[in-house]
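A single protein chain has been removed from this complex, and every other one stays in its place.
Chains here go by letter, A and B, matching the order in which they are written, and residues are numbered from 1 within each.
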Amino acid sequence: MDFLGQFLQDFVKQLQSPTLGFLIGGMVIAALGSQLQIPDAIYKFIIFMLLMKVGLSGGIAIRSSNLQEMLLPALFAVVMGILIVFIGRYTLAKLPKVKTVDAIATAGLFGAVSGSTMAAALTALEAQKISYEPWAAALYPFMDIPALVTAIVVASIYLKKKQAKKAPTSPSAVGAYAGSGSTTGYVSSTSEYPTTASEYRSQQSKRVRIWPIVKESLQGAALSALLLGVALGILTRPDSVYESFYNPLFRGLLSVLMLVMGMEAWSRLGELRKVAQWYVVYAVVAPLVHGLIAFGLGMIAHYVTGFSLGGVVILAVIACSSSDISGPPTLRAGIPSANPSAYIGASTAIGTPIAIGLGIPLYLGLAQAIMAGS
Amino acid sequence: MDFLGQFLQDFVKQLQSPTLGFLIGGMVIAALGSQLQIPDAIYKFIIFMLLMKVGLSGGIAIRSSNLQEMLLPALFAVVMGILIVFIGRYTLAKLPKVKTVDAIATAGLFGAVSGSTMAAALTALEAQKISYEPWAAALYPFMDIPALVTAIVVASIYLKKKQAKKAPTSPSAVGAYAGSGSTTGYVSSTSEYPTTASEYRSQQSKRVRIWPIVKESLQGAALSALLLGVALGILTRPDSVYESFYNPLFRGLLSVLMLVMGMEAWSRLGELRKVAQWYVVYAVVAPLVHGLIAFGLGMIAHYVTGFSLGGVVILAVIACSSSDISGPPTLRAGIPSANPSAYIGASTAIGTPIAIGLGIPLYLGLAQAIMAGS
Partner (left out) sequence: MDFLGQFLQDFVKQLQSPTLGFLIGGMVIAALGSQLQIPDAIYKFIIFMLLMKVGLSGGIAIRSSNLQEMLLPALFAVVMGILIVFIGRYTLAKLPKVKTVDAIATAGLFGAVSGSTMAAALTALEAQKISYEPWAAALYPFMDIPALVTAIVVASIYLKKKQAKKAPTSPSAVGAYAGSGSTTGYVSSTSEYPTTASEYRSQQSKRVRIWPIVKESLQGAALSALLLGVALGILTRPDSVYESFYNPLFRGLLSVLMLVMGMEAWSRLGELRKVAQWYVVYAVVAPLVHGLIAFGLGMIAHYVTGFSLGGVVILAVIACSSSDISGPPTLRAGIPSANPSAYIGASTAIGTPIAIGLGIPLYLGLAQAIMAGS
């Protein structure tokens, strides 16, 4: 009972944290019809500041780290990114009234990572004085990119099989490319639908190109800022500017971001009404399950290579989180036939609040209970 | 003479404060045609940061306060909000060439409160090391909302009486609703003017609906941020983020805001030329008079319930201030027939600089002289 007692105590403490307070505050004022707005320019700059800070601290840490330690957690991050998509493919996608492509896209977004949620987790760990490997934040892309790539590949394979059955009578959405200004399609089909059986067969043998998806993920604003921070942390001496600027402003800017995310979550709730209610169930349950699986994998790394419990919490939280910034545009371009109301609504309106409000306290409480027990 | 000497000395000191320096600097560079601009996104974010800080510190204080102390000052704040509108109704509105509805709207704006001016007063009090009840900033809505409600109600009653005289021959501006996206009218008349005497009589018996005005005030960006801060201060534990972010950035952001307000004041001067010059006289004299009345009421609370002299200064300054952010849109929607050039020009171009440049040093000097005398 000591385990449960400790856990509940920490859980309640987390609910009072400023991070969560601002998130809920944002929801409440949005619900009350407040006209408060954080301008978009400020929002984008805050994202930049937070991820640059996380990247810099990671990069500075990596300079003096033993990178071999990172291997197993990084592998588990990749595994989680791929696994989450398949979980969605064989649960959400099988539910009644749920369109398969929408479900795959949603699972891709839930496999991808939210920089804001990760930032909230780092703050919570520091507030609880639980130490973690500073490179742990650099696990982000190891889960984010595989999840998005897997989702787009799985959707593409599904759509091709569907085409094969219907073909060659009806045109398909595969390759219908909504994005403008993009030079490479994510799937190998040409924009003209094949009109003869031989064309069709030759096309089917082509494979989904993965590199453009990886590239687009890396070029997104969130991952660029994070990786630039890591690179600057490793290659230059940014310690003075990190200590005087990025680090002290981190918590405060995070509180503003949480407010924005709370308001955004509320405003996106309406979009969920347009899709099957199963998305709500998935958006509540799946993040916590993903996080628990990742927590388990993290514990394996804990016993095998000494991965810290703080690191285990970070791995669990990034598995629990769903992408809110970089993921949606990549998915919109990669799976143009999926309905954005489904995946953005589920992620922003429910997934993120669940990850911050329940996920972080849950994994933190678990880690503290394990620490207290050992 | 010691009283006057002390007062003059503090007055001069205030004129050299950075707050006032930036305000005057903004006016000067605007007058010289500078192309310097503080982007609108930054301006809005600064307002948010200042009012969130004021709200948080109020909320944190209220947690450990005896709220009974707040009763009398809050009552006086309500009284001042209502009184200022009636002062304007029976002075400004009676002057030649001044349209009555314009005068009532102007009085409403001068009764409403400026978050920026209040922030400047808090900074001045801290610089002078004069203590005040931290909940004093929470007096803001107790004056702001009654002033706006009273102005809209008084204007509505005036317009109805005017209609009654002219009716039923000419259409009236009451109920002509300029705002878009608003779902409730502020006055009970329907948008169609009544065409028969019976319709007219039934309409006249309806009352002005007050709740929508109160709601719109509370939903405004300024009051939302302030009240959200108060709520977060009471209900969560935001002390760490307050100490590391909102509090240290307060003075600096205020200096930038003062610069913007100075530039804005200069650019609005032209609007005053479009209306009767009596607005200039009112905008110079009324704020100082309102502040002095509130100072007197505050002194009553000082002797009766021990309200601090710093608190008295805050009460006087919020009475002296005129709304620059939240008030104008509410008035534009609530008294659509009033001329915005009159009330916005008078408030932004003259009222606010007078409140910050003369009001704050005046009430601060009075308080210091009383302290020195006792």
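What we mean here is this: a contact is a pair of C-beta atoms (placed from the backbone, for glycine too) under 8 Å apart; a residue touches a chain by one contact, two chains touch by 3 or more.
Keep in mind that this is a model prediction, so the values were computed, not measured.
S.K.: Pick out which of A:Ala231, A:Val285 or A:Met371 touches the chain that's been left out of the picture.
M.R.: Going through A:Ala231, A:Val285 or A:Met371 one by one, A:Ala231 is the residue touching the chain not shown.
S.K.: Which of A:Gly220, A:Gly262, A:Gly327 or A:Gly365 sits in contact with the chain that's absent?
M.R.: Among A:Gly220, A:Gly262, A:Gly327 or A:Gly365, only A:Gly220 touches the chain that is not shown.
S.K.: Extract the touching residues of chain A with respect to the undisplayed chain.
M.R.: Contacting residues on chain A, toward the hidden partner: 39-42, 44-45, 48, 215, 218-221, 224-225, 228, 231-232, 235-238, 240-241, 244-246, 249.
S.K.: Can you list, in ascending order, the chain B residues touching the missing chain?
M.R.: 16-18, 20-22, 25, 28-29, 32-42, 127, 248-249, 251-253, 255-256, 259
The rule is simple: only the chains that are shown with their structure count from here on.
S.K.: Centroid of chain A to centroid of chain B, CA atoms only: how many Å?
M.R.: For chain A versus chain B, the centre distance works out to 44 Å.
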